[in-house]
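Of the protein chains in this complex, one is absent; all others appear in place.
Showing subunit A:
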Amino acid sequence: MSAFFEVSGLGVHINNTRIISNLNIAFNEGEVSALLGHNGSGKSTLLNVLARQISPSAGDVRLQGNTFRQTGAREFARTVGYLPQHPPATDGLTVRELVALGRYPWRGPLGRYRPEDNHLIDQAIEDTGLSAFTNRSVDTLSGGERQRAWIAMLLAQQTRCLLLDEPISALDVKHQVETLRLVQRLARERDLTVIVVLHDVDLAARFCDRLIALRGGQLIADGSPRDVMDSGVLESIYGVAMGVMERAPGQWVSYVH
């Protein structure tokens, strides 16, 4: 596996507050990684830097070996898709219209949609299980369905990488699991690189290949779920005494003492 994103010496300052300093990390192609950490640890900031929503104050980020500062907006959008933490209200757009917006990076303001665009849009809707809602207004969907509609838009964007900022924080347990399962399945089927910010370490361990933890803008844990799901490591991440049980191979439960 080659490095998809390569972050070196990254520093981010916002309003003279240091959020991230001297961070070095690489994200591999085709891997589902979770970014963990307590509030204010810099995980969302890191994701924003990767999505080019924030420009770093120091250091460099390389996308497939090239620095991405000079890449054109649409060109970048064909490679990296980003779902913000709170997607706004969609003002009457139907599911299909929202998903169709994902073709913008490929077709621009005037380009006609070709049959393959429509095919990709339908495919994305089908892959996210929203076929029944194609012509429903996005605002009328439930939280979980709405989240899937936005993910479908990212799929139609046909990027090789998805950056998801706390995609499940507003959902109930059932929809949390469904959404993460969907992301995991899509990543395998489409060979996507996924970086997702999560709060729930158990779900992260269940659905992600790699767990990365930040604290105070520094990398403090990085490894497979087996490495990270350890009471000592979790304690260092969250700052509270924690324990871990392995219920079955690959299924951990963490708890607070």
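In this text, a residue touches a chain if its C-beta (ideal position, glycine included) is under 8 Å from a C-beta of that chain, and two chains touch if they have at least 3 such contacts; residues count from 1.
Quick note on the criterion: contacts and distances are computed from a predicted model.
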Name under which UniProt lists the unshown chain, selected from "YdbS-like PH domain-containing protein", "Cytochrome c oxidase subunit 1", "DNA modification/repair radical SAM protein" or "Fe(3+)-hydroxamate ABC transporter permease FhuB": "Fe(3+)-hydroxamate ABC transporter permease FhuB"
Of A:Asp60, A:Glu116 or A:Asp139, the residue in touch with the unshown chain: A:Asp139
Residue numbers in subunit A that touch the chain omitted from display: 14-15, 17, 48, 51-53, 72-78, 80-82, 84, 86-93, 97, 101-102, 104-105, 108-110, 136-137, 139-140, 157
